[in-house]
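Left out: one protein chain. Kept in place: all the others.
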Amino acid sequence: MADTMANAAPAARFLTRDRIIKWAPLLVLGVLILLFPFFEWLEDIRAGEAHAYLIDSRFFSIRNAARIGIAAAPALMVAIGVTFIIIMGSIDLSMEGTVSVCAVVFAFAFLAWGGTVLSWAWLAIPAAMLVGAAMGFINGLVHVKLKIPSFMASLAMGFVGTGLALLLTGGDRTRVEDPIFRSLLTERWFNFPVMVYVALAFLLIAWFIQSRTTLGRNFYAVGGGEELAHASGLNVERVRLMGFTLAGVFFAVGALLAVGRIGIAETATGNNFMFVSITAVVVGGTALWGGIGGVWNTLVGVLIVSVINNGMVVIGLPAYVQDAVLGILVILAVVLSTDRRSVSFVK
Amino acid sequence: MYELRKVDKKFPGVHALKAVDFKVNRGEIVGLVGENGAGKSTLMKVIYGAYQPDGGTVTIDGTAVRFQNPRQAMEHGIGMVFQEQSLITNLTVMENIFLGYEARFVKFGVIDWKAMAEAARKQLAKVKLDINPATVTSELSFAQRQLIELAKVLTLEERIDGDLVILLDEPTSVLAKEEVDLLFKLVRELTNRASFIFVSHRMDEVLDLSDRVYVMKDGEVVDVVDHDAAEVDAIQHKMVGRNVDKEYYREQKQQPYGNEVLVSFDAVSAGQRYKDISFDLHRGEVLCLVGTEGSGREAILRTVFGLQTPTSGRVTIKGQPVSSFNARSSVDLGVGYVPRERKVEGIVAGMNVYENMTLSQMHNYSTAGVLKTGAEKSLARSWIERLAIKTPNENKDCGGLSGGNQQKVVLAKWRSGGSDIILLDHPTRGLDIGAKEDVYEMIRAMCDDGAGIILVADTLEEAIGLSHTILVVKDGQFQKRFDGRPGDKPSLYDLVHHMI
Amino acid sequence: MSFIKKFIQQEKVNRRDLLLASAFGLGGVAASGLLGPGMARAAIADPTVAWSYRNRTNPYWNEIVSGGEAFVESLGKSKDFLTHLINEGSSEKSLADVKALLSKTNGDLALAIDTNDAPNARPVVEACVEAGAYVSTLWNKTDDLHPWDFGDNYVSHMSWSDEGPAEQTARILLDAMGGSGGVVHLGGIASNNPAIERLNGLKNALKDYPNVELLDAQPADWDTQKANQVMSSFLTRYGDEITGVHCANDTIAYGVLEALRAEGIEGMPVVSYDGNPQAVDLVSRGEILATVFTNPHWGGGITASLAYHAATGHFKPSDEPNEHREFYGPTIFVTPEDAAEFKASYLDSVPTYDWTDFWGPSNGQIQYQ
Partner (left out) sequence: MTLETLKPYLPWITLFVLAGIVGIANPAFFNPSGLIALVADITPLFIMALGMTFAIYIGGIDLSVQQMANLVTVIATVYLAQFGIGVALICIIIGFLIGAISGYITTRLYVPSFVSTLAMGFVALSGAKYLSGERALSMDATLRDRSFGWMFGNTAGVPHELVIAGVLLFIAWFLQKRTTFGRALKAVGSGELAAVASGLNVDRIKILAFAISGTFAAIAGLMFSVKLSGGDANLANGFLLLAIVAVLVGGTPLTGGVGGVVNTVIGTLIVVVIRAGMVYLEIDATQQQMVFGIVLIVAIALTIDRSKLRGVVK
């Protein structure tokens, strides 16, 4: 699922163990999608109502798919950004700060430059992406030039980002009400809002970067063996810097979609993105130790997490058990998609 | 054409290179030998740009150069063929070959995979390897990977106009005999285009291939010998600073083994790894498992150590049937394991000498879980002396010791704990002659002390020289048993015949 | 009579009481001066004034802080005179910062604080009392903690009884639903007192509307994005059964409105709480049927003022009756009819308050169940 390179993959044995493990996340997603309607069916049958499995399901419907799509789109962008970093064997915890800063800068610029996409205010969109890139670049600089492990560097940069967003807003929230920008949410093509297509477009861009560009392949090289890549003449520092910068751009896109979704930009826009995105990446089958996985895995991972969150409310699970169910399902998903023979130990 | 003059390199506490003069002529194959720690790897790193020298000059065709990183060295035609595990295994063959130099296949930011595959095929043809360039490297054998390493360096041919200098670092360690021959043939053919620097522990190979041989000791070049004048003994003498006994397996010291059975396998199988294995290991016996990579030798060792649970059959250690297979209980029964990957499995880098020595037997140096550091240290001091481990003191980080001394620490760990069933997996791998000798000496000494040893040897000569009993394994099954008393040992041919 | 008018009239009545109160306060100063050596520190000449609150990312707390700043400006000082302690939702940081400030000021401190979580109020108060500082709390405290048990240093506690107002907004909602159908509630952080009270308000109102079913109540943690996701999941589960939405505060309502907008659902009755400016705008446009303004600007200013004036000896807390130590803050309903009027008098130009009118707009002594 990860690499669909032009002429790669010799067509050999079809159902190997490797293949099953590779497809496990998708399998989990499939099971979840069938599981929640089952609980709906059970509930109605018990209540003595007629209910044809799947057909009468409210969960298993286009409308709900669109809702899951809306919930997943911003998280997908952020998760894709961090996917590149995790493929390199590093980690980026700065997304909450970066998303907030980008959202706030976007909203300020958008309103200052006209407040509608039809004016010069559309420039706020590339401006936000530039800001994201800059944040990512600084994050990368701190990590690479000061030789601080990415976990710590990005954690601290996350504080700086949130702090910067707070400094910019003074704590106020800004509404972005331009109907054209908000058509990300309100306009639907084939039942799905525009933002879902925007997210898919960026997913394809990410896939393109991952499989068709030198930079994308170099992420895998660095994740597979950094010292070896360096000895082969690869400028690993540059790849890392570019990686963090690219992640910043995707965080910015996530911020734009998040603003598009609720029409508000604030310091809290970035909240909760950290654990959701990293969990999604791991659940999708991208290994935290680097070199394995890709953006399609991340798509599946984000969908798994979003489907669980949506499904739990839909089947009426009490709020206090939802956290535990999410936790247990995440563990299960990771267990199923881990090739235990290829890893000697895990920390 | 490529020349180092009076090159110096210092690290904190170590003067690694002392005024080294080194020269490679056009089309020449230059050998480089020396004990571990003699400065070979530092010299190579200086040559391919990983280190910058502290003093002296580097010139190419008379022009002074200074490389900040390996890439700059490559741009001057200097390439390095690393040991087997330096390809990035999650990448495809072609990606590995062109890693860092993808630019020529990029059009408008897009990699043209077809063009890269085409170019990769051309490179693979140079090393006579016929595989799909889109194969993921992890699926290939070590020998294939070694050739890909060479193919990768040979991309310099197209990139660089001038002469090439290619460093070969232990390229033969994972190759079978015919693969070595193929490699050497290739190298000789390529001398019309490139010069080679060849580094190996296998003295015969160095002499076979090289036009001249540089001998290093303690950071200095102590001799330069021409191919025709080269003699193994003389070179070894210069490397070690003393004569090396031709009979360094010390066959004459081999004593007959006792009757007491330490380990007994009775029709043991472990899934696909090995089948129906039976043997007895006695006190004082060196039992050698001979076979190719993946023949099941290692799996048998791991079963004795408790890391591989058999699927059927009976394993008995010192008369006790083994029911649960885990390392702890094996260690408690006196089994000690000297793994092949010394640096990651043998010693714990970051822990000092005494901590490493007591790691497997902390219960002997503690009361109710509290360590008695004083006792640990005196143990370490006595073994440092006994095995002549070169370390300033017992508080030195083991990661900083040379390979041979690390191996001694590992052996001291087991011997000091009273282990008398010692499993040796390639115990001399990557060691130089002097250190190898020390290991052989220790193996003999352990036998004399009544230990039983199961050995998976680095070379067949070693297996023959050291063992009482040789069991040839092929595809997980025993092929043949040889009982070799001194003077009545099987020949190399006998073994290879059954192995393949 | 609109809620606004009622409120303004109530304030006028209270202002009359103010004169009496301030006279009393002055008497208090005189009295405390007479106490002399018995009191270790009767008055602090120039205490540091600090506000400790959750964060700056929430408009509610920004309003609170603006009140605190307005108060210090009324003392003729600059805005910066107010020290801010931000706990970021961590009780541990809240307490640690207070202790650091006590140590820094050597107890010369007038502190207004929301302790983030109810259990945290006791250690904060105890630390202030021990250091001789004066503290007034807002919102969070446990029921067994009372200012009058600590002499003068624990000056006051202000909270809001949200159950009643939430019940009233619920009635507006249920009426708008025509007294039948299904309602969903999106709550705050489940263990927060206001979250509990606001849900109880809805439940109380529902008793009179037997044809309305409470379909579901889930916490949205005061968070717009979470509310957005919970609401869209509700729409999946209940679909057209939902005919009204009860939100625990404005930020939740924003998320709910956007979830509805995404589905193209218009005219769904929604009520909320807090009366943030944006919410008031939404009320005036009819997108939210009602919200409750708790006048955080006044609450923030008066809490700081109480602590300050007690610290400077302007009045002596222990001489005050209990209803002046623990009291409810004001609540004003905002509905589409009076939203414009409300906006004009409270938001577009912030009223100038008399910060020594401590209990004017307050709403009676806190009752425990």
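Each chain gets a letter, A, B and C, in the order it is written, and its residues are counted from 1.
Definition applied: a residue touches a chain if its C-beta (ideal position, glycine included) is under 8 Å from a C-beta of that chain, and two chains touch if they have at least 3 such contacts.
Values in this document were obtained by computation on a predicted structure and should not be read as measured data.
Student: What are the shown chains that the left-out chain touches?
Tutor: A, B, C
Student: Looking at the whole complex, which of A:158, A:193 or A:233 touches the chain that is not displayed?
Tutor: Considering the complete complex, A:158 is the one touching the chain left out.
Student: In the whole complex, not just what's shown, which of C:159, C:193 or C:249 touches the removed chain?
Tutor: C:193
Student: Out of B:106, B:261, B:351 or B:375, which touches the unshown chain?
Tutor: Looking across B:106, B:261, B:351 or B:375, the contact with the absent chain belongs to B:351.
Student: I'm checking contacts with the chain that's been left out. Which of B:82, B:98 or B:337 qualifies?
Tutor: Touches the omitted chain: B:337.
Student: Extract the touching residues of chain C with respect to the undisplayed chain.
Tutor: Touching the chain left out of view, chain C contributes residues 56, 65, 80, 83-93, 95-97, 99-101, 103-106, 117-120, 122-123, 140, 142-144, 189-193, 196, 219.
Student: Where does chain A touch the missing chain, residue by residue?
Tutor: 88-90, 97, 142-143, 146-153, 155-164, 166-167, 170-171, 226-227, 236, 275, 278-279, 282-283, 288-290, 319-328, 330-331, 334-335, 338, 340, 343-347
Student: Could you please point out the chain B residues that touch the chain left off the display?
Tutor: On the chain B side, contact with the omitted chain comes from 12, 305, 307, 326-328, 330-332, 337, 339, 341, 344-351, 355, 358-360, 362-363, 366, 369-371, 373, 413.
Here is the rule we go by: only the chains that are shown with their structure count from here on.
Student: Could you work out which chain's C-alpha centre is the most distant one from the centre of chain C?
Tutor: Farthest by centroid: B.
Student: Quick one: most central chain, C-alpha centroids?
Tutor: Centre-most chain by C-alpha means: A.
Student: With chain centres taken as the means of their Cα atoms, state the distance from chain A to chain C in Å.
Tutor: Each chain's C-alpha centroid was found; their separation is 37 Å.
Student: What is the distance, in whole Å, between the centres of chain A and chain B, each centre taken as the mean of its C-alpha atoms?
Tutor: 44
Student: Of all residues in chain B, which touch chain A in the complex?
Tutor: It comes out as residues 50, 69-71, 74, 80, 82, 86-92, 95-96, 99-103, 106, 109-111, 113-114, 117, 132, 134-135, 152.
Student: Residue numbers of chain A touching chain B in their complex, please.
Tutor: 5-10, 208, 212-214, 217-218, 220-221, 223-225, 228-235, 291-292
Student: Taking the complex as given, what residues does chain C use to touch chain A?
Tutor: Counting only chain C, the residues touching chain A are 55-59, 61-62, 190, 216, 218-219, 223-226, 228-230, 232-237, 239, 254-255, 258, 261-264, 278.
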